[in-house]
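With one protein chain withheld, the remaining protein chains of the complex are depicted in position.
Just so it is clear, A and B label the chains in written order, and each chain counts residues from 1 on its own.
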Amino acid sequence: MQIDPQWLLPCALLVVLMQAGFTCLESGLVRAKNSINVAIKNLVDFCISITLFALVGYGLMFGPSASGWIGTGDFGIAGLDPDLLAFFFFQAVFCGTATTIVSGAVAERMRFVAYAFTALLLSGLIYPIAGHWAWARTAEGDAAGWLGAMGFVDFAGSTVVHSVGGWVALAALLVVGPRLGRFGRRARQIEGHSLPTATLGVFLLWFGWFGFNAGSTFAYSDAVPGIIVNTALAGAIGGLAGMAASWRMKGRPMADAVMNGVLAGLVSITASCHLVSPAASVAIAAIGAAFAAVAAELLARWRIDDAIGAVPVHLVAGIWGTLAVALFAPVDAFSGAGRLEQLGVQVLGVVAIGSFAFVAGFAGLWAYGRFSRLRVSPRDEVIGLNIAEHGATTSLLDLLSQMDVQANSGDFTRPVNVENESEASQVATFYNAVLEKFNLEIDRRRLAMQRLAELAHHDALTGLGNRRLLLDGLRQALAAADGAQRGALLFLDLDGFKQVNDSVGHDAGDALLKEVARRLRTVAGSDALVGRLGGDEFAVVLRELSDPVAAATRLADALIAALAEPVAFGPHRLRVGVSVGIALFGGTELETVKSLTKRADTAMYEAKLAGKGTWRVFDAPAAEA
Amino acid sequence: MQIDPQWLLPCALLVVLMQAGFTCLESGLVRAKNSINVAIKNLVDFCISITLFALVGYGLMFGPSASGWIGTGDFGIAGLDPDLLAFFFFQAVFCGTATTIVSGAVAERMRFVAYAFTALLLSGLIYPIAGHWAWARTAEGDAAGWLGAMGFVDFAGSTVVHSVGGWVALAALLVVGPRLGRFGRRARQIEGHSLPTATLGVFLLWFGWFGFNAGSTFAYSDAVPGIIVNTALAGAIGGLAGMAASWRMKGRPMADAVMNGVLAGLVSITASCHLVSPAASVAIAAIGAAFAAVAAELLARWRIDDAIGAVPVHLVAGIWGTLAVALFAPVDAFSGAGRLEQLGVQVLGVVAIGSFAFVAGFAGLWAYGRFSRLRVSPRDEVIGLNIAEHGATTSLLDLLSQMDVQANSGDFTRPVNVENESEASQVATFYNAVLEKFNLEIDRRRLAMQRLAELAHHDALTGLGNRRLLLDGLRQALAAADGAQRGALLFLDLDGFKQVNDSVGHDAGDALLKEVARRLRTVAGSDALVGRLGGDEFAVVLRELSDPVAAATRLADALIAALAEPVAFGPHRLRVGVSVGIALFGGTELETVKSLTKRADTAMYEAKLAGKGTWRVFDAPAAEA
Partner (left out) sequence: MQIDPQWLLPCALLVVLMQAGFTCLESGLVRAKNSINVAIKNLVDFCISITLFALVGYGLMFGPSASGWIGTGDFGIAGLDPDLLAFFFFQAVFCGTATTIVSGAVAERMRFVAYAFTALLLSGLIYPIAGHWAWARTAEGDAAGWLGAMGFVDFAGSTVVHSVGGWVALAALLVVGPRLGRFGRRARQIEGHSLPTATLGVFLLWFGWFGFNAGSTFAYSDAVPGIIVNTALAGAIGGLAGMAASWRMKGRPMADAVMNGVLAGLVSITASCHLVSPAASVAIAAIGAAFAAVAAELLARWRIDDAIGAVPVHLVAGIWGTLAVALFAPVDAFSGAGRLEQLGVQVLGVVAIGSFAFVAGFAGLWAYGRFSRLRVSPRDEVIGLNIAEHGATTSLLDLLSQMDVQANSGDFTRPVNVENESEASQVATFYNAVLEKFNLEIDRRRLAMQRLAELAHHDALTGLGNRRLLLDGLRQALAAADGAQRGALLFLDLDGFKQVNDSVGHDAGDALLKEVARRLRTVAGSDALVGRLGGDEFAVVLRELSDPVAAATRLADALIAALAEPVAFGPHRLRVGVSVGIALFGGTELETVKSLTKRADTAMYEAKLAGKGTWRVFDAPAAEA
């Protein structure tokens, strides 16, 4: 195996950029609320896989082989010569690629810690071991892994990289389960938040893929231009095939179908790009993209929720690409085997590596799930993993959650609180202004209502409560009264009012009534309920008295005294008196408004009969006299 | 022509990344509603042009020349050796660049299918043929195209790539027309939705441009460092010149002016970067950026709506760059021609290729337009091509369109419907809460209004409708009545009420009236309209009767009987009677409320005269007696 670092390292760097491509693709294809989580998973899994591959992965994959099953040396990459360091780096970024495939599939619900565990498992164990089978070499450059020794051909990793990532993704999907709302009643496609970003990701992936495939030569050779051209054509044809498939199935050229078509085409050609002709690469890519399109439909039917289509693209097209080697490559590339024989080896490789990766992935995640949660809580899933896992909120999200609280509580009386300098301040200012206007309108209406209600409940001339209001108040007072908290109703009938009205005129009568009302209000105080029953009849209700007789008679005296003062009306000095009937309430006996007013009326007539200008308490002559 | 794939392929890969650059630039400079469409056009046109260039383009451009006008072999790139495969790949990504220039110019209104046709036409026909004229070589490396043979110099394609793309873009702009609202009354600049993304695009383009220019050597040579430095300086000076131009013209350093300045500088230097000194490249770039800035203004004045400035940048600066070869390159680079002579050749090249590209593009699109639509419908243009062409909606857009329906219908009574898990759910929750609160307030006000209206229309003591309400009801009943559906008005006057009032008191009178009202309501039933006219007068309206006389007299009897029962009031048993006057309505004669009430009144008086406690029907003694 000849290695030219000057060729291999630049190719490896292109593969590094594939991480950026995955980041764009995946964060673009998920909802905004999970975009940061996905991006940061891509960054962290790259950090993890580089580190882990240096520590153990490289040793397991390319260390001296134990019977073709596992590598056993070179851990910690100590002592590698420059060529091998370059080789390590190339393989390390491959490992990173395999690892990050999972992140997109399980996006939007898997916990960050659980995903980090998956990355550890995949890059530290599954990928290196499976890779050893296919790609390990002896120092002399012969195949050292058992699959490689059988003649298994997987040039740049349709199976070793893409399918392994895809199998673990599938295992994770089955263990973790679909996203909320993706299937079942009211099932819906969950759309990405930025397809232009995802498209940028596809271009970055394609760009990196050239290094992925061309670098797998380890040193420049005459095969490279063909590899590059095949890679270009496979992506192009894959994209067109994906577009055609979506046009046929959905009636439209769907954006994500074009993208996944490009990627499926690229995955398909990865195993055989060094062997096949441009024409063959076109066929392989078109079929691979079609398989991926069909697989995506089947997954949805089987309720396996792959957020970005990682399984159709990397697993399904990866399997196809591995088998396609036997179907399309020239037979003399098969180290002696016939085409059918080679197909058998390819199938064996797909099955062996697939079983191992899937079982190990499933078992590992299942075991993890016994000890810890693989999945965020439903609440966190609704909130989004940006906030739930990284506290990566923004002022706009803050604002929305404040609005949410208001919406749920129905209390819109207080403005939302957002700092002036923050992103969301303009929206918040607007929202608050609407709230304020809204609340203002409500207040205005309430005041207008109160005013109208007042008009309906008050006497127009004197401004006192009218009969209705007074009786309502009396009813409430009766209901509230008990043995300790008693009350009194005073009925007042003016003495000599008719005379004034007839002799001095209506105006005088009106003026007199208004002045009487004013005095009543003043003397009775604000705790008493004062009303005009009609004509020259008034009433006062006293409430919450401990000694109602004393209070009522004291007030009656005061009222009589107050009205004794004549009322000036132009040149006239109008004089009226008042007769007061008092009825007490709030004893133990049950009492109605009707009976109470009747008693007060009776007492008032007694006062009239007693010579006017005095008061009487109903039925209590002895006590009060 | 010496080709070094190890140099050429990496350069070609940088050009691949220019597609990502165009995607970022163009999707950033259009409105969000068209961003997916633009991105996917960039992806698809790359797929198309790679495929088509492999099938026919390469053969037309670099196949054995037919008299310098067109290539005639190497179709399907079968049998190319590795060096030529690398050469093909480099040329294929050039073709992709020329093609994608159009996508930005006609963004936001051209149909996807029509654009795909344009990409086919450009990459399969126009670009290869024009390219053949300038760049085709014989096997010996001599110029094979007629323009090349004349000494036309266009190193990396100011004309061949950029102007050709620009000419077809211009043709498409003229055929397709400007975006809605861009010109005319209320014309406005249509701004991009993400200038940072566009800036990223500029950097990616600049990065790729180094490969574009440096790769045009086909193998590393000592000219390369100069090419790289010239490319760097041209972009830098172009950006500063663009910034200066916008500062002068708009008073501010406009972001898009800087970007287009960088690109115009790069286009300008593309033809001559291998020949001129760094100082000359600075001059060429500055002038090119200035030309592009002026051209952008002129296009707007001429109402040619170039969405991203493709024509100023690629066409205008491309023409300038081609001419600048003759002005700035050392004269010994001109294969024997003098500077003026060379200028003539350059002008000829610009005109010949320009005419061909523009005419072919215009004719092709015009012909297409005869058979199919080039442009989306105005409705789709307003909605945006993301949804209209790719169904690429998002829940947020769903939400907005639901809001839109509500806004247009004015019906805000039902909440919008958005899945819990979707992007837009927080906004929708808030919106719905505001709606609910709004509707609640409306309901609350309505109830308060009804309550107040009730107060205004009902008698306070008895709760019956007052005179106004009763007369309103009667008016409606009269209007609704006809020969078949007749009715009756009953006037009731209590007999002996005054006596009760005077002897037992107001309270007794009030209690009596309330009880009378209760009994009237009960006896008359819910279909009848019962009201208190004032004092001790009541009325009942019966409607929709087939035999009004029978119904009215039956009711009158029942009422009289009901009131015959004395009313308990404390120790008293109050007794009143009632006299009932009945007037019928709904015959063929025209009748007014006035005449009807007059008749009922008269009948009532007759009942009184007849000894009270009985009823009389107006004018119908014979029939009813």
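Simple rule for what comes next: a residue touches a chain if its C-beta (ideal position, glycine included) is under 8 Å from a C-beta of that chain, and two chains touch if they have at least 3 such contacts.
Just so it is clear, the model here is predicted, and its values are computed rather than measured.
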Touch criterion as defined above, residue of A:T23, A:S216, A:S281 or A:N501 at the omitted chain: A:T23
Which residue of B:H132, B:H162, B:R179 or B:H274 touches the chain not shown here: B:R179
Identified contact with the non-displayed chain, of B:A363, B:V382 or B:A610: B:V382
Sole residue of B:L122, B:V175 or B:I237 that reaches the chain not shown, by the stated touch rule: B:I237
Touch list for chain B against the chain that is not drawn: 7, 10, 14, 31-33, 179-182, 186, 188, 190-193, 195-196, 199-200, 202-204, 206-207, 210-211, 214, 220, 222-226, 228-229, 232-233, 235-237, 239-240, 243, 250, 252-255, 258-259, 262, 277-279, 282, 381-382, 400-401, 403-404, 406-408, 410, 412, 438, 442, 445, 449, 452-453, 456, 467-468, 594-595, 597-598, 601-602
On chain A, residues whose C-beta touches the chain left out of the figure: 5-6, 9-10, 12-13, 16-17, 19-20, 23-24, 27-28, 35-36, 38-40, 42-44, 46-48, 50-51, 54, 76-78, 82-83, 85-86, 88-89, 92-93, 112, 197, 386, 389-395, 419-423, 425-427, 429-430, 432-434, 436-437, 441, 445, 448, 452, 455-456, 460, 505-508, 511, 570
